[in-house]
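Let's look at chain A:
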Amino acid sequence: MLRIDGLNAWYGEAQVLRDVALEVASGEVVTLCGRNGAGKTTLLRSVMGLHTQQRGAISLRGTDLTKKPAHSRARLGLGWVQDDRGSYATLTVTENLTLPPRVGPRSWSLDRIYEMFPNLYERRSSPATKLSGGEQQMLALARVLRMGAELLLCDEPTEGLSPLLVQRVGEILRLVKADGGTVLLVEQNLHFATTVADRHHLLAEGRVVESLDNTEVRNRERELLAYLGI
Partner candidate 1 sequence: MTNFLEQTFNGLVSGSFLALLALGLAVIFGLLRVVNFAHGAIYMLGAFGAYVLADELGLSFWAALIAVPLGLAVVGVVLERAFIHRLTRLDPLYNFLLTFGLTLILQDLVKARYGVQSSPYAVPSALSGSVDLGLFEFPAYRVFVLAMSVAICVGVWALLTRTRIGMVVRAATERPELTRAFGIDVGRWITPVFGFGVALAGLAGVLAAPMRAVHPLMGADLIIVVFAVVVIGGLGSIFGSVAVGFVIGVLQVWAEAYAPESWRALIAQTLPFLLMAVVLLWRPAGLFGREETA
Partner candidate 2 sequence: MKRFATALGAVALLVTACGGGPQSGGDSKLTGGKIVLGVLNDQSAGYSALSGKNSVEAVKMAIEDFKAKYGDKAVTSDIEVVDADHQNKPDVANTKAAEFYDRDGVDAILDVPTSSAALKVADVAKAKKKLYFNITAATTDLTGKSCNKYTFHYAYDTYMLANGTGKNATENGAKNWYIVYPNYAFGQDMERSFKAAVEKAGGHVVGEDAAPFPSDNFSTYLLKAPTLNPKPDVIGTMQAGSDLVNLVKQYNEFKLRDKGVGLSVGLMFLTDIHSLTPAALAGTTYTDAWYWNFDAKNREWADKFKARTGSRPTFAHAANYSAATQYLEAVQAAGTDDADKVVAQLEGKKVDDFFLRNGEIRKADHRVLHDAYLAQVKQPDEVKEDWDYVKILKTIPAAEAFRAPSPDCQL
């Protein structure tokens, strides 16, 4: 589904991604982990087309994305879940949900979303930033479900959430997967990652240094946690 090859990216003079190559197959959930500054978010932003200081090949279902602006990539099926949850203060909850166009056949109806997220239904006419942090995270996920994006790019969706809400995020991601969706996930919570993902890539200093499956992660959890500095 997603294929990245020879991706290099810079912030000014500093190179933050070096020859990154990875693939995500259709229906897969893949995580990126690594220390702060390893280049995880930059990788995600490069795929979305939000980071422009980059070179390399990125393609989605065989379509070359490199020349396409962010809004065209979204219409090709990329769903963006920003690390700060990306709620619009000037838009109501419903407007937050209906702002992006519906881009795929898996697009959820508003009714289905409100059935799944009754909290959002209750607050549907309030400005989105009036919601709690957890509710805003649900809104961010609900938004890409409504879009019907084929490949979700989720940047640390569990950050700062209570254990109960982390579980909820896990449920949603598993639901996406069960539905045939694909997810590229930046995640620091290794335990959580193993409950939703198929494979894991470890990033360090802008390179993919290791690729692991769930068993390997569980076996080396202590070592990996120490490495990640958690």
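The rule is simple: a residue touches a chain if its C-beta (ideal position, glycine included) is under 8 Å from a C-beta of that chain, and two chains touch if they have at least 3 such contacts; residues count from 1.
Basis for inclusion: all candidates are chains of the complex that A comes from, given by their letters.
Everything quoted here is computed from the prediction, not taken from an experiment.
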Message = Considering only the touch criterion given at the top, point me to the candidate in 1 or 2 that touches chain A in this complex.
response = 1
Ask   = In their shared complex, at which residues does chain A touch candidate 1?
value = 48-50, 69-72, 74-75, 78, 80, 82, 84, 86, 88-91, 95, 98-101, 103, 143, 147
